[in-house]
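Note that one protein chain of the assembly has been removed; the remaining protein chains are unaltered in position.
== chain A ==
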Amino acid sequence: MMEALQKFATHYNYFVTIFLMVAGLYIVIARGNMIKKLVGLSLFQTSVYLLYLSPGKIVGGTAPIYDGAYQVYANPLPHVLMLTAIVVGVATIALGLALAVRINEAYGTVEEDEIFSKDGEI
């Protein structure tokens, strides 16, 4: 029991990351509104930032900016990768939202179910 609690405490970051990831997945699958879907997609993306940054942290360390007074630094490599990922994430969301705007013009709605039923009528 004690060991399980310890495991939970030391892996709390990963568990929350998994929760965010699955929450994003759930929104993408279960919600029909396309804007909500895209918010879910961005939740999924941001959870990956945590997945990368959590192992890079050393408790008692400092940000990776060199100064003679410090010896222990966080791992800079995940930070570099995530800088790229954030910008790419916003680009994909912008493209998806532009598509949603066009769909709204063509169908008059961004609800997936209504769009399917309108397609059925045609």
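By definition in this document, a contact is a pair of C-beta atoms (placed from the backbone, for glycine too) under 8 Å apart; a residue touches a chain by one contact, two chains touch by 3 or more; residues count from 1.
Here is the rule we go by: contacts and distances are computed from a predicted model.
One subunit of the complex is not drawn; among "Multicomponent Na+:H+ antiporter subunit B", "ABC transporter substrate-binding protein", "Acetyl-CoA decarbonylase/synthase complex subunit delta" or "Peptide/nickel transport system permease protein", its UniProt record names it "Multicomponent Na+:H+ antiporter subunit B". The missing chain lies against chain A, touching residues 6-7, 9-16, 18-23, 25-27, 29-33, 35-36, 38-39, 42-43, 46, 49-50, 53-67, 72-84, 86-95, 97-102, 104-105, 109-111, 113.
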